[in-house]
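Note that one protein chain is taken out, while the other chains of the complex remain in position.
And now, chain A:
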């Protein structure tokens, strides 16, 4: 058999094809994802502004500012509070809804559809609708609350206060704004977690319950504690991670409804990046917050990957 020239052997042809096929993707990943991270890291040590020539290097000043200035401390507080409220509640509600829907006889499909609707709807549009529903005088929420005035509900001091001085201005009172945004965030996202939990529940082997029953496990709570919850472990880790990353990135509701206010009580990180780096053109500062933000998010993702040996949750 005559020697095939080295470069034309099938394995070489395959290698050439492979590299050619993957080249565009690799190039674009480097350009669109990796390069910006490097750019952000470099610019975070500068006072660069778009449109001005030349860069001044300020060392770690931007980072020092983040930890020293009260407005950035408020940013960290608002972000952490928002995440700390939305994640546990949207995960718990997602799990609760999934368990209830699984145990309900008729109507499961209906509930699943309804709870998933907010996931499909544009968050910006629904935020504006919520803003209207929560409007202090025109909104459905306060109007409904006001109907309770003069009834036994006034026995509750908070409610009585609302009746005499007006119910809260949900989005412009600094004691309420962040919680209101968190509520909208939970409303929007828990259906997504529910769907992941429903998928997780179908993968719990039926015979485990039968076996537990034989071992004398009778109560629903014991079944949940001993079988369902441990079996849902990987799903839970995954749901928590994804919820955390998503709530870290809250932007639409903040930008459209509160602009980070009142008194910076809703000044979350992504909004701060937008406001500093883009609206005010303080690129260096925006870049420093970007780096910090990426650090947070990557830490969470890496922790998740370590937590479950299986690299992905394949439902």
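Points worth noting:
FYI, a contact is a pair of C-beta atoms (placed from the backbone, for glycine too) under 8 Å apart; a residue touches a chain by one contact, two chains touch by 3 or more; residues count from 1.
Note that contacts and distances are computed from a predicted model.
UniProt lists the omitted chain of the complex under the protein name "Carbohydrate ABC transporter membrane protein 2, CUT1 family" (options: "Carbohydrate ABC transporter membrane protein 2, CUT1 family", "FAD-dependent oxidoreductase", "Multiple sugar transport system permease protein" or "FAD binding domain-containing protein"). In the complete complex, the residue from A:162, A:191 or A:260 that touches the missing chain is A:191. In the complete complex, the hidden chain is touched by one of A:17, A:160, A:211 or A:263, namely A:17.
The chain omitted from view is touched by exactly one of A:36, A:161 or A:230, namely A:36. Across the interface with the omitted chain, chain A contributes residues 11, 14-19, 21-22, 24-26, 28-30, 32-37, 39-40, 43, 50, 97, 100-101, 103-105, 107, 109-126, 128-130, 132-133, 138, 140, 143, 187, 191-192, 195-196, 199, 238, 242, 245, 249, 251-252, 255-256, 270, 273-274, 277-278, 283, 286-287, 290, 293-294, 297-298, 301-302, 311-315.
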